[in-house]
Every structure is written in structure tokens, then in C-alpha cells.
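As you look at this complex, bear in mind that one protein chain is not there, while each of the others sits in place.
Which chain is which? They are A and B, in the order written, and residues in each are numbered from 1.
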Amino acid sequence: MSDAVVPHRPEPSAVPARGGVGWVRRALDSDIFYSFRRSKLTMAAGIVTILFFLLAIFAPFLSVQNPFDPAQLQLMNSRISPLWTADGQSPFLLGTDEQGRDVCSAILYGLRVSLLVGVLGVVLAGALGITLGLIAGYVGGAVDGLIMRIADVQLTFPAILIALLVNGVAKSVFGNKLDAMSTLVVLVVAIGLSFWVQYARTVRGSVMVEKNRDYVAAAQLIGLPAPIIMLRHVLPNTMGPILVIATINLALAIITEATLSFLGVGLPDTMPSLGTLIRIGNNYLFAGEWWIVAFPGFALAGLILSINLLGDWLRDALNPKLR
Amino acid sequence: MTPPVLSVRNLEVEFHTRRSVLHAINGISFDIAKGEVLGVVGESGAGKSVTGLAVIGLLDPPGRIAGGEIHLSGMRIDHLPPEEIRRIRGKRIGMIFQDPLTSLNPLYRIGDQIVETIRTHTNLTETAARKRAIDLLAEVGIPAPEKRIDAYPHEFSGGMRQRVVIALAICAEPELIIADEPTTALDVSVQAQIISLIKRLGRDHGTAVMLVTHDMGVIAETSDRVAVMYSGRIAEIGPVQDVVQNPLHPYAKGLMGAIPTLAGEDKRLVQIPGSMPRLSAIPQGCPFNPRCGFVFDRCRVERPEPVVRGRQAVACHLYDAAPNDVAKETAA
Partner (left out) sequence: MLAFTLRRAIQAIGVLIAVGIISFSMFRFAGDPVNQIVSIDTSAAEREAVRKSLGLDDPVVVQFARYFGNAAQFKFGVSYQFRQPVSNLLADRMPATLELAICATIFAMVFGILMGVYSALRRESALAKLFQAVSLIGISLPTFLIGILLIYLFSVTLGWLPSFGRGDVVRLGWWTTGLLTLSGLKALILPSITLGLFQLTLIMRLVRAEMLEVLRTDYIRFARARGLTTRAIHFGHALKNTLVPVITVAGLQFGSVIAFAIITETVFQWPGMGLLFVQAVQNVDIPIMAAYLLMVSLIFVTINLVVDLLYTIVDPRLRSTISRPA
């Protein structure tokens, strides 16, 4: 239908402008922000996500105790059910666990760890993927072939499997007795190595396109070195898709960390993430102490759902073609 | 007197969007007689395809018929329930779309698609339908049809695929064929063959044809009559020789001036300044008034209704005001 009457739609605003600050400004006063305000669900998701981050950052000020300081735990406070139930006790809003640890405080601290690992993992994956993608796209030839073949092979395996393997190898190399902080680093590396492929493919694709554009030729002509051209001119063009991937991957990274911790190969009980809390709480489920596992579960599900909603919306708003 | 095969009266089509209602078709009327080819010409967005879709009942929401009547051989069809208009589609009205490459389902053999259509509309058995499919393929000029019937669409060239599409459109002997830009997507060398095929089929079977195109050359070659559309209205309608050689509406004049001829090579082709208004911003009065060289005050307020001039009908104030003076003036 060559001349069908198509109802007027807002012009697509998906073309990212060049330059970081300009992009942000444009994003804010464009259709994107408009569509953000229009979708109540997305707004709610945005607010909840910010809330989660604030709760995590200010955890020490919001919790009634430091749940990981044994001196602050009292066994007489153990297994108290949530405040609104018959046996509830103040100040334990969501009840306490076996060791008298306040579930609410544990969630706040666990949220910190989960978000920290997730964000660091996404940053590492992004840095790795963008760098490799830029190199593959710009250098081309055998280097490109090698990087993309590795990406292909890795893409056939689910991220969780890669993360488990990296984790297992790290344990084997450094011995099984890693302290909590080193485990956290191992987890970040495992997640980073599991999620770089998508960034690399996206960046490589757009480098291949942009490489032949006139403005890159012009930049080469005035003698700008290749890395500068890539970083200043080509990379900003891919920021939209990268932002989408990063948002969706943040949810995936948090799930991956939680899963590893749940499987008992992630963060230890001394520095629990939400996943660790769920693993611990799962042991009390049959005893009827549902609150020890339920609330960390709700927190994790709510966090991931909000981030996913944001990611979904961002993907549609920035680029309807990106799947 | 037998009624025309297709009779459209004051048809209006609207598209409802969140912000407003767009009037894609604004009260058009025309007839197509048995065996007649009506060419519908105009720029993109003039409403040519929408008219075709409205006739065959394939307007998708948010589009809908907002007024007027459509009669097929005397029977009103614009308000039929979906199931009844479906029975008419493919059986009494055949449709040919622009792009033969995408009109056929790539996963089914062409024979299966033809047999499926035949059996939807007739009581033929599988074997009889298949035999008819082979005959149809032969009729539209596919060589070795008994072999090619089992081929998949991608195994045909664009021109051959359009022939298959035509076979599908005529497989139930329809009274009317709507061909929506049937040659636009084809190579120039193939276009003429497809056009003459459509023309021949119309003649042989007495089928009425509504040929939608933006190509005046195609219209001149095939059509008996032509309707020039502009902004959802018919600017001028009449026998093809009259409209081509003596266009009345200023827009039609511009359109005819844009056809290159072998005789006048030293003349510059006429260009109509500006472009057709968007549906959301159709000016008051005559929609052509901002681009018209003969515009006067009345054109900006009052919408012109079609007036009959000889065998032509034209919607332009130049002709209902003071016919003789203006005709002289514009002819000069």
C-alpha cells in the first residue's frame, strides 16, 4: 500500500545526538521523557528503583542494628515473627531469624551487596564489551574474527553457567577459603565475563557502520588518532543501545549474583546478599518461619521487576527496532 | 438497465487518532461499468489505495467508512457484517497488491495457495481445483504450469509472481478487480506485460477493473476512464482521452503537463509547485487552493462540488462561476 494514509505519529526521536551532555539534555526534553511521564507503570518503576538505591545507600541509618555485627545480635530475639502478627515485637518490623538478626536490617544490607555486585558487574562487562567491540570493529580482520568467534561460542552458553565456571576456577586457583571481600571481587569478575558479549556485538556493529562515514574520514584526514576518533565520535552514537543493554543486564546481573549466592557458591553468610538471605531463609520454610525467606524474596523480585520495566520502556523509547 | 458493477456514492473514510479525526476520503462518487477499466491516479496520500481498501472491506482500524454507500452490481456492500464481506472478497472482487514479492506466503507452494482460494469460494474437489489452478496459471502466462504449480513463491521472478497473484485474484471469476499499483514494484520491461495481461483478462471475462496507480503513462495505455484524486477528493473524472488531452482541473492540467512526450522535447516539463497537504492540515475550501495558479477568493472558503463539462466532471470553481470566460482564460 504505497499511499495508505498513516495517522500522524510523533517523529521518532531515536537518533542519538553526538556528545554525552547533549545526548542527556536531548533525552530529557524529547519524546523519551514525554513517554516516561505518560507511562504510569514506568514512572512507578523508576521511583521504586531509585528508592531501592537510596535504601541501599543509607542502609546503616535506616536499620535498627548492624545485622552482621555479632555483638548486636541477641539469641533471645531469635525467630520473632513480623510486627503485625500475634507474636510480633518492636522494633523488628519484618521479624528476626535464627540468630536474632532483624530481617528488615538484613534486607537493607543485603540490598547494598546485591546492588554493588550488580552495578560493578555491569560496569565491568560494559567496559570489557565496549573495548573489545571497538577493537573488533575498528581493526577488523583476524582480530575481529577471533573476538567475535569467542563471543559466538560464549553466547551459546547461558551466563549462569559461565559465572559458575569462573567462580569454580577462581576457587580452585585461590583455594576454597576466600574471604568475603575477595568472593565479591570474584563474583563481579564472573558476571563481567558472562555479560560482555552483547555490548561487544552492538558496539562492533555500529563501528562497522560509522567507520565509513564522511565525518570519520574527515577526522582521519586532520590526523586524529584512531582511539580518539572511536571514543569521541563513534562511541557516542552507540550510547542509546548500550544504555538499554546495561539496564536489562543490571537486572540479569543481580539475578545471576543472587542465584550463585543461593546455590552456595556466591557471597558467604558473613556478608550476605539477597540471594544468600534467601538460601538461609529457605531452610526455615518447612518450620513455618516463612518471613525469613519471603521478605528478601519480595525485595529481590521487586527490585528486578522495577529494573526490567525501566529497561523495557527504555528499549521501546530509544529504539523500537532493538530486540 | 443493468446497474454498474461498482458504484460508489459520497464515500467518506476517516482515521481516528488519539488527537483528531483525519478525513482520508471526503465524499467521492464514481461508477465502473462491466468490462470497463477505471484508472485512479494521484499523488501519494491522495486516498487512491484507501478507496480500494474501503471497497473490498479491508480498511483496518483506526480507519473506517464514515459515510456514503458502495454498491456491487446493485447490492450494497459497505455495511455488511465481516463474514459476508469476506465471502465477497476473492469471489466477487479480486485484489492485486503492489508488491508481488511479499503478497504470497513464502512457506506454501503457489498451487496450494490457489487451490485454497478456489476451494474457499467454490465446491470444487481438491483434484478439480488443482486442474483449475493449472488452467489459471496457463491463462496468466506461466509456462509449464503443471510443473510450476508445485513451486514455492521464491522460485519465481517478480513478474512471474505478479502473474501468480493475478491468477489468485481471478480464480473465482470476480466481477471486479482492484489492482493497487500492480506494476510499481516491477522492472520497467515487465510492467507492460502485466498491464496488457490485466487489460486482456478484463476484456476476455468482462471484468470491471479499478486500476490504482500514480503513473499517468499506465493509465493512458490501459484505462477507459480516469479519476484524478487529490486530498481525498476526485478533482476530475472522465474518459481517458478527454482528460489527458484536455484536462480541466488546474491540478489535472499540472499532472498531464508532467507527462513527457516524444513530440515536445524542447519544452520543459511542468512542475506543480508545493506538495499535497497532510491529512491533518487540509486547507479550507478547495484543498488545491494553496498550489493553484488560478486561485481566487471563493476557492479559499467554499469547497467545490463536481460539475459536468461534456463527458468530464470537474470539481473546480472555475467551471461553475462563469463557464465560458474562465474556460477561455485557462486554455490560454
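Details
By our rule, a contact is a pair of C-beta atoms (placed from the backbone, for glycine too) under 8 Å apart; a residue touches a chain by one contact, two chains touch by 3 or more.
Quantities reported herein were computed from a predicted structural model and do not represent experimental measurements.
For the chain missing from the display, the contacting residue among B:103, B:207, B:289 or B:312 is B:103, taking the whole complex into account. The chain omitted from view is touched by exactly one of B:135, B:155, B:173 or B:187, namely B:155.
The missing chain, though absent from the display, is touched by one residue of A:64, A:160, A:180 or A:208; that residue is A:160.
From the set B:6, B:25, B:70 or B:168, the residue in touch with the chain omitted from the display is B:168, counting the whole complex.
In the full complex, the hidden chain is touched by subunit B at residues 56, 58, 86-91, 94-95, 97, 99, 102-108, 116-117, 120-121, 152, 154-155, 165, 168-169, 172. Taking the whole complex into account, subunit A touches the unshown chain at residues 153, 156-158, 160-161, 164-165, 167-169, 171-173, 176, 251, 255, 258-259, 262-265, 275, 278, 282, 285-286, 288, 290, 293, 297, 300-301, 304-305, 308-309, 312.
Operating definition for what follows: only the chains that are shown with their structure count from here on.
Put simply, the C-alpha centre of subunit A and that of subunit B have 55 angstrom between them.
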